[in-house]
Each structure stands twice: as structure tokens, then as C-alpha cells.
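Below is a structure I'd like to ask you about.
Every protein chain except one is present and positioned as in the full complex.
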Amino acid sequence: MSDLDFPTSAETLDGVSTVEVRTSANAALIPTIRAVASDLAARADFDLDAISDLRMAVDEACATLVDVAAPSSSLRCTFLVRRERIEVRAEVNAGQPDAAVSTDTFGWRVLQTLADDVQALRTPGVDGNGPTVGIRLDKHAGDAPR
Amino acid sequence: MSDLDFPTSAETLDGVSTVEVRTSANAALIPTIRAVASDLAARADFDLDAISDLRMAVDEACATLVDVAAPSSSLRCTFLVRRERIEVRAEVNAGQPDAAVSTDTFGWRVLQTLADDVQALRTPGVDGNGPTVGIRLDKHAGDAPR
Amino acid sequence: MSDPVAPCSRPTADAPPLRTSITLPQPGTVLLDVHGEVDTLTAPPLEQALSDLLAEQEADRLVVDLSGVTFLASSGLAVLIRAAHRAADRRLRLRLVTASRAVRRPLQITGSEQLFDMYEDVSAAVD
Partner (left out) sequence: MSDPVAPCSRPTADAPPLRTSITLPQPGTVLLDVHGEVDTLTAPPLEQALSDLLAEQEADRLVVDLSGVTFLASSGLAVLIRAAHRAADRRLRLRLVTASRAVRRPLQITGSEQLFDMYEDVSAAVD
């Protein structure tokens, strides 16, 4: 696990477009985050398999995090759209002090298959707050013609 | 014009789902915000005309704001999804001290036609910063069968 | 392709984003039709619908039509895989009808296809 280094504003740095989506940590809002993932990948000229994979990977990451999020907390998902790849960072404030992303599940294995790179992130909570847990993933545009 | 009272987190209060999207204030990212608007309206069972109108209204509001945004600043767009209606608040930090949303344009007249209610918002800047300008709009789900 | 006329139709409980229904298109064949998105919220109603399908003890042909499914998450895959194992206990293989990339792709990349008999349209699957 590595430290979280979460971008807080939505600047364009070096041709990177940033889109940050923040919702209540509620599974009912994950479909909207999936829609953002699909839209960004389609506009970044990802091939159809890569669009489908990114949509599923983002869903998986968000579903995993919503499961450990503190009640009434929020889910933050940032898309860094680069040339030929999209990096996604999702995070929540966890409810339990020992909360972490489980990496021994079927879902995590699927996530590893879908993304080109995936990492679980964790920053311990301060002052009795739960830790911040997150998932970072990278997806390349693919090369099949659309 | 009224004061900005912008929600900063994405809580669910009283059955209101909140989705906040933050991007660089760049017209190239407005299509993604349109996609969020369409997705939320479709899932909230808006009729097809109302989905189309909300998508166009959100586009218009964001395009207007991107025009007055300070360089390298961000565009923040919050969707409050209520029963039978969606409220949208979009805002940017403006570059010029006297910046405001123009309400004497064709675009603004179209926006008034598309939304059930629309308001220009403005908070003066402090310490030599430009003002924060925004647009709030309300759209009802409509009643045509889908 | 003619849609089989259902002699018996039982809509199962469904949250708005997922609609399922079970029909008996011909003797010995049971067809579960699924429409919508299968994600963490809708995997449980899909699991219930698959249990209803597997409860048809007389049937020797179990068909799941996923043509109307527009998204399939790992939680949905896991439910399908569990149903395949339960069918295997009865020496049956589930027949899946998959028309779109949104369904085929998750089955492919997880190597789960081998657990099912795959069809591209429902008429071939029930035949």
C-alpha cells in the first residue's frame, strides 16, 4: 500500500485533463461515475474493449470503497486523462479504524485483469478518525480500431 | 443576482442525492458534464424531452461560465437530484473584477426556455481576487411517458 | 427469429434497473430473461431469479438470456458463476445468450465462458 496523494483541484497540467466526481458513498450513485468513465474513455479514443474494461474497473473500485466507507461520507473519484491512458483515483473515509481494501477477493482479481495497473491506497486516520482508503488504477487506450 | 451558497460535500440529505463534478474551466470538458446530466436525468425517470432539455441547459450554463473563468481555474457543477426534479449549480472564479453572467444574450433566453427556473449568481471577490460567478437552474422530470 | 410464446410467465421482484422474467418456451426448457444493469445493487435480485430458474426440477435445459443486459460487474459475474456450479451439481450446463460486448467482455477476460454454453441468439439457445 502506498500513500494517498490526492489532487484537490481540477487543473490542466501538461495536457492532462482532470475530472473529479464527488458523490455520497452510496452504491446507487456508482452508475453515474461509470457513465463519466465511459464518456471520458470514448472521447479519448479508447477502443471499445478498453472503454468496457475501464467502465467495469471503475465500477469495481467504487463498489469496493463504498463497502468500507463511513456512514454519510463521500466517495471521491478523480480521472486524469492523459494521452493514450486514463488514471483513476477513488477514495473514501473508512468507518472502521482497521479498514482497508481487501485484495484477496474475486472482485480484486477481476480488477487486476481489467486494468493495466492497480494499487490499493491507505492513509491512517488522525485524531480518532478512520483511515482514508483508495484505489488507483491505470488503463491504456488499446490499439484495436474503433 | 443572489449569493452563492455552494454545497461543499456530497452528502445525501433528506433523500437528495448530490453529485459534484469539478473540471478545469475548459470547454473541452463540458461534454463530460453533459453526460453526467443526461445520466442522472435518465435514472431519475425524466421524460425524454426533459432529459434533452437538462443536457442542453447544463451545457449552456457551463459554456457561459467557462467564458468568464480565470485562466487555469476550475468549473464546479453540483447536481442535487430530488424527487421529480434536479437542481444544478455551476460556478467558476472569474478572471475580471467586473465579471458577471450576461443575461441579455440569445444563450440566456434559450436557458430560460429550457429550465423551469434559472438564476445568475455572483459573490464579489475578496483580497483582489475576481468574483465567483455561477448559474443555478431547476428542471422538473416532466410527465410524458418514457 | 421468432420469440417463443410463453405458456407461463412469472415476473420476479425487481428494482427498477433490473427486470427479470421466467418463461417456459417449450417442454423441458426454462428461459430466464434479464434486462438492465447487473452491478452490486442488482446482483442480489439476479441471484434470486437464478435460484428460481434452478428450482425448475423438471427442466433439462436452463437458458439465461442476457441480451438485454447493458452492464455486468464482477458481482454479477460471481452470481452467474455460482449458478453454473449449482447447475453442474445437477449435471446441467447453463446456456447464456450474450449479444453485447458489455456482457461478453467480462465473461471472456475472467475466463468464465468455459463454465457455460454460449449462444448469440435466444432461438438457437432454446432449440
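By written order: A, B and C. Residues from 1 in each chain.
The rule we apply is simple: contacts are C-beta pairs under 8 Å (C-beta built on N, C-alpha and C of every residue); 3 or more make two chains touch, one makes a residue touch a chain.
Worth saying up front: this structure is predicted, and the values here are computed from it rather than measured.
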item	value
For the chain not depicted, the shown chains it touches	B
Residue in contact with the excluded chain [from B:Ser52, B:Thr103 or B:Thr123]	B:Ser52
Residue in contact with the excluded chain [from B:Arg34, B:Arg76 or B:Arg136]	B:Arg34
Where the missing chain touches subunit B, by residue	27-28, 30-31, 34, 48-49, 52-53, 55-56, 59-60, 63, 66, 106-107, 109-111, 113-114
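We adopt the following convention: only the chains that are shown with their structure count from here on.
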item	value
Gap in Å, rounded to a whole number, between the CA centres of subunit B and subunit A	25
Centre-of-Cα separation between subunit C and subunit A, whole angstrom	29
Shared-contact residues (touching 2 or more other chains) in subunit A	28, 31
Touching two or more other chains - residues of subunit C	17
